[in-house]
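Below are the structure tokens for one structure; questions will follow.
Each chain you see keeps its place in the complex, though not every chain is here.
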Amino acid sequence: MAECVECGADVPLHDDLESGEIIDCATCGVELEVIDVNPPVLDRAPELEEDWGE
Amino acid sequence: MAAATEEQTAESVSALSTTVIGASGYTGGELLRLLSGHPNFEVAQATSREYANKTVGSVHPNLRGTGLRFSEPDDLDSVDVLFAATPHGVSMEHVDEFKESADTVVDLSADFRLETEAEYDEWYDGHVCPEYLDEAVYALPEIFREELPGAELIAAGGCNATATILGLYPLFDAGILSGSEQIVVDVKVGSSEGGASPSKASSHVERSGIVRPYAPTGHRHEAEIEAILDTSVSFTAHAVDMVRGASATSHVFPDSPVSKGDLWKAYRSCYEEEPFVRLVAGGSGVYRYPEPKAVAGTNNAEVGFELDPSNKRVVVFSAIDNLMKGSAGQAVHAANVALGFEETAGLEFQGLHPVGSP
């Protein structure tokens, strides 16, 4: 279990968590990168800026 | 579906009989659909003047299975609950009949939403039974849950008002807004908001593909919003090319700086336990903020926000299905609360994906 850096909700973590893995917060949906595993540290994943092309 | 136990219990205490007035209309049709799939209600009467004696399936093709036929509205049976889904002005003319024929009356029009005759006169055309205004409870359970149990006259909110109020309410509740700030509300709505009577502007030809300012200023739902949130709003509504859906974008400027964390706290504290509100603010994928099509056909509201650091603006998005959370669904939800049923009874449909423009 870790806390989402965006919305503060609890994020359940699976067992074989690996550093660098991306998961999304079920509350706010933000993509979180696993920075460290022991103890687990999450940060906002770098986002591919989606450009609508204008 | 954990509902099986409640459903069974419900059926054993036998369903309440209901009348739907205005059942050939859009919200009336939704009421028929919801009530006939509801474990605690059964439809005894569905009125229509134009289609009296015809099957409800001849108007609402999704209800073709049922044998139910429309009856005239001037010939009301005694029932437990009556839902009125008529244009504003009709219910207030008939409210005494309605109350005589049913213990609980839920009205979907604007007739009993405001608190005073003066307010009604300002935004509408003169009230014939202002004495009921005080008694009536505004339906929206997220705000009026405590006042609903036992209510005998319930007024379901306006669709655009509901969308706007659900979006802004947590900011007031958390003290982020006080009521003195500038609030711009820019709303986009689907064609079913206009009801079932045809007109030139609402023909497929003229209404397809539009972004049409239909209420640049002075929309009547301002009255409800301002009454409930105790603030004034700058409200503009646009018609866009969808059938169901109301989407409110509120641009607000809190006096003190707020963080994303403050906002999440405010919204989670109001809505985390709410069965029909989903917070959608950022995230990944195609659906990152509230959208009407993600809630179409359901009683859900999506609410979300974004922070504009450059100028201290908070943008709040809220999306509902105008015929569900914006009227018939809200009415059934409120009736569930008023009558002590499971809140989500009859309202479990989760919507579709993929989906076009429902």
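Worth pointing out:
Which chain is which? They are A and B, in the order written, and residues in each are numbered from 1.
Here, a residue touches a chain if its C-beta (ideal position, glycine included) is under 8 Å from a C-beta of that chain, and two chains touch if they have at least 3 such contacts.
Quick caveat, the model's predicted, so the values are computed rather than measured.
Summed over the entire structure file, the copies of each protein chain kind amount to A x2, B x4.
As a working rule, only the chains that are shown with their structure count from here on.
Our note on geometry: chain A versus chain B, Cα centroid distance of 35 Å, whole angstroms.
Those residues of chain A lying in contact with chain B across their complex are 6-9, 24-25, 27-31, 47. On the side of chain B, the complex with chain A involves touching residues 260-261, 264-265, 268, 279-285, 288.
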